[in-house]
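Handing you this structure, nothing more for now.
Heads up, one of the protein chains got dropped from this complex, but the rest are sitting where they should.
Our next item is chain A:
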Amino acid sequence: MAKSPQAKNAPAKRRTSDIPFGHDPASRLLPWVVAVMVYIAGLSIAGALVLSAFADRWESGLIGAMTVQIPPPADDAIDTDYQDGLVRKAVAAILETPGVEKAEPLATEEMRRLLEPWLGKSIDPRDLPLPSLISVEFKDGLTAGDLDLRDLQRRVDAVAPGAILDDHGQWQARLVSFLESLRLVAAVLVAIVTLAGLIMVIFAVRGGLLAHRQTIELLHLVGAVDGYIAAQFQREAMKAGFKGGLLGLTATAATVVGLGHGAASTGAVLPGVAVLDPTDWVILCLLPVATALISVAAARVTVLRALAKMV
């Protein structure tokens, strides 16, 4: 079918911006600046997520458990049988306490393994005036707060005076406080990077407004409303934000995976590759969307405020 002259003259379907952003150095550089910002923010967020996962793992290992220490005799006279007797009585007393699932004394072998780094292999812990440790586990879903610890203390004291109940609360409180500080630092870092990114977008948009002042004036004069002009800057900011976000995310992912591999090679002490769970990755993957939205909002506000000053 022959095309009408109008159809023949019409340009091929493509979305051409009325403003030539491609000629503007600030617009060209913006995705790279955003990428750096997203990289820093991404690492901060990943760090905070790793710490949270780490803390959760420690905590889940400790929740629902406690340790009872039976001190050695005060005169330092080592009487293994006496001490073992105290431990057995204490275990029996602990097991009678409601909510307790299991109570097991720490085996001599395990004790040796714990002390080995400091005292060497040749030392027998039974020759030392060390407290005996009883590992206590609670019934499913219970924590130390659910148990009557006073009753437990009383029961244990009755058979082994001076016994110490350690529900790891103090250690946990310190750990939580430390992790909260680290999370706060990460949040502040993300906020600073977001602010810096916002400022960069605002400067780039202002640069674009100056660079394309004549085009903008022409658009105004042919009857464009402010929203029409702002929409063109928004589209450009969205593209730059999303592109920069993707670049930054790629770099972040590569770094996290690389560090994970490095950490995994150190052994079990540090979290490994799989330390970020799928939910964490989803959070990181939202970064390009977030940067695109923030860029759009910043561009819109900046352009509308600038245009409001024009005739």
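Points worth noting:
The rule we apply is simple: a residue touches a chain if its C-beta (ideal position, glycine included) is under 8 Å from a C-beta of that chain, and two chains touch if they have at least 3 such contacts; residues count from 1.
Assume contacts and distances are computed from a predicted model.
When the unshown chain is looked up in UniProt, the name that turns up among "Lipoprotein", "PepSY domain-containing protein", "N-Acetyl-D-glucosamine ABC transport system, permease protein 1" or "Cell division ATP-binding protein FtsE" is "Cell division ATP-binding protein FtsE". Touch with the chain omitted from the figure is made, among A:Leu218, A:Ala254 or A:Val282, by A:Leu218.
From the set A:Asp18, A:Asp84, A:Glu137 or A:Asp157, the residue in touch with the chain omitted from the display is A:Asp18, counting the whole complex. Although one chain is not displayed, chain A still touches it through residues 4-11, 16, 18, 20, 22-23, 214-215, 217-226, 228, 308, 311.
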